[in-house]
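Below: one structure in structure tokens.
Excluded from the complex is one protein chain; the other protein chains are retained at their positions.
Going in written order, the chains are labelled A, B, C, D and E, and every chain counts its residues from 1.
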């Protein structure tokens, strides 16, 4: 069971589901009332993708496209914080200094992305490191880390437990270079230098998150520093 | 022909159309390069509606729902400003003080909404009044002002020209009270006290806007102070 | 007796009285120490009127005149917060985001106005709605709401209790349109959509406020949503 | 004739006069249009005194009283900037960083006070030094510097020209220690270390200022570094 | 023994010593855990001197040189706050408004300098006055106040106890005018008007600070208001 503070990354795709979202709201409030302390980072999901696609059609540069994605992730964060306005901090912090200000009020801190060229997973690790938090739970758009992206490689194998350096080697050996949707090398290097354990689970079933937090049992991947 | 500064309110629904949006981007840049000076306010459109509906399902209060709508309108403003980043100001101003700072750099100023309980049309009038601008062009989700909402009342009659006080009387006499989607009394009272003319045209055809600006001919409604 | 949080609107004219002001300071501190939680909004009073008149003589536009009035109301707020600096928040919040930051520290929040074209009564309702507060006490420059402004209409009748929709009808039926000094339609519509009860009492006698808060008895007007 | 940039300190008492103020507004605009570049600092005048007196009655500490005086001086600055909104910067800068931002837009910069325990004359010297400006014109509530405050010492003698070190010696030798209303030692030491000339003239006659600027003739006191 | 809140000025030269600094970090945390409440101001020390000297070589003006010194003092403040990040506030406040925000979270507030032409000792007194704190402990680069700077005048005599007005007279009578490294007249005048006692001790021995705080015994100079 994890009783210290933890960081929770929620896939932006959670905000596409009118069924799942209310359940997550209730679970987070329940955990908070039971004494769990956490910081939450939300992804941009399909909203980010839509505005980035629209932007690409009108020739917006990569940096400004990323900023649209960041604003989308912040809109998701704002929705969640508004639903939890009895316990959460508003307005949504947009950098580490504001995270510290929000955190020091004792309220639940929820953010989206921070900067172009940086995934929201990296933001979650930056916040963890900054606040001295040693566990990140990544509720992803997939149920675990695989040896390769299972949506493009049907031979990809699920990993139950993997060290950061092993995972870096696996990701590096993938023949086609490209973006690492789930976890990028920068995110992993922060986890490594500060000894942060990452739990990747799927956001599709609420039970994965509840079990991990209240019982300490992972049905996804544990990435050890 | 309107050659002084004007304010342009763009319906948020414009951002639903992958066809229209690029054309508006090109027209705005062309006008700017030809010496027209303007401030633009974007609505929240269907994105705002989606997040407000989602928020209502998870019991968010009216004030925080409005704030989600405001953030949605700002995302639209950011998309437009990013596409016009050679001439427009960033980041998106969120109040009148920031509008002044942005305006005094000489760049094109684009904003979304400002405050709960306030339409983006009112924002456009606040900005007009603040900057001493005497003309607001409202590119709406409908082609003109009618005696009643034509989507609910088939007897509604299109108005070519109407004074603000006549329009206020018409809106007040409508049997069913409710929200004034297009123009609310607060917006109208600002136009009145500061002598601002409002041109309502439809955003569906680019030619309405181009003709109004370059030839001064309205095919919508002219609201005189 | 009202024991939940409430919002208190103080007429700016209170700050003209060197006798009344210290008594309000003491009463507010006493209530706070007894566990009452509140947000306070101060009006601009005669200071606002003086600077607006001066500004009109030098041709300042309506928007910038309103901003002078807002700064005047903030100076009143700052005076009150400085006198209550053991319990109140400083600097004076100037928008809803800052109100939230201040409120989440647990200190007494005091503001003046927010935006041109908006009364401080509307600010008080925006703050109430934003923080989920259901009662606004308006300590006005008059002892109750009347069927018309008693200073211009000697037939005006005092209202003990009135619903928001009745009051809207009364205000609308007044032959001469104009500014609604006490409560404008925008303020009332926020109260209505969020179910906020408004108690209008006079600020001239401290006993009206004390009795309303500690005994729940109004000698002014109760406006029900 | 002074054609380089200069700093102008305007006594807060100017804002008590409905006759003088409009003339200053016109003169400043005329000078600006003729190519003179300046930064302006306004005093708090009788408004500051009124709020400080009120505050002292309700036991506000010295630091917070000074802050009320600063806010009063900023309200005066805002009134002036609003009247000159075609050429001046808004919102009113509140520290040197904001002064730089405002100055670099090329607009007329107007401020009030900055910090407790610091006169607006000192603010004017800090701004001069920061922007590399070598001349400060102090339009004071008195027509020149005297060997002592002429309002309390009838033997005080007017000084036409005095060096900073001589003036420091004169001020230091005054038997009764106390506040130096016109120019304090801190202000003088900044003028000295950065070689700034101070021209003290009275704000009561517009001609003193006009003549000093356009002809270079002082009918007050010239303080040389 | 001093159990109320106090302000602590730490000489910037403390940050030159890899031996002393960790001990101060431990002592401050220990005091905080034992219930002592304080605000800390750090000087710029040799880092400030180095950047100011470098800046003078490339012709930077006095105001901007002071700003470099302020940034150096803030870097020292940041180092200390980072070492105490379990109890201290971040980011480093840069003016009194931010000090209030930080102080109202209940965390340990640490700042550097504020403004050109102003010593960090003056900052410590401004903060004391603003927060209503009546004791300032100045851990200086020297063990006490002397009748003159002992580094230039070998006849200088150590003062055990001195009133502010006596000290002002002593400092004023020094033949060679100049900068008052330890305490300037502006700092002293704030202490005087608000009745703040200043304890000057040396920062070289940790025991001086510990004894003063826990036993109330000074081995330096007590300056009484």
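The rule is simple: a residue touches a chain if its C-beta (ideal position, glycine included) is under 8 Å from a C-beta of that chain, and two chains touch if they have at least 3 such contacts.
All values derive from a computational prediction rather than experimental measurement.
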Displayed partners of the chain not shown (whole complex): A, B, D, E
Hidden partner chain, touching residue among A:104, A:147 or A:189: A:189
Selected from B:34, B:59, B:105 or B:217 as touching the chain missing from the view: B:105
Absent chain, residues of chain D that touch it: 97, 100, 104-105, 132
Interface residues of chain E (partner: the chain not displayed): 15, 18, 21-22, 25, 47, 51, 54-55, 57-61, 64-65, 67-68, 71-72, 74-75, 78-79, 82-83, 85
Positions on chain A where the hidden chain makes contact: 61-64, 67, 95-96, 114-117, 122, 126, 129-130, 132, 172, 185-186, 189-190, 193-194
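One rule holds for everything that comes next: only the chains that are shown with their structure count from here on.
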Matching chain pair for D-E (criterion: over half of the contact pairs shared, by residue number), options A-C, B-C or B-D: B-C
Distance between chain centroids, defined by C-alpha means - chain A, chain B (Å): 36
Centre distance in Å when chain A and chain E are each reduced to the mean of their C-alpha atoms: 43
Set of chain C residues in contact with two or more other chains: 61, 64, 67, 85, 105, 132
Full enumeration of touching chain pairs: A-B, A-C, A-E, B-C, B-D, C-D, C-E, D-E
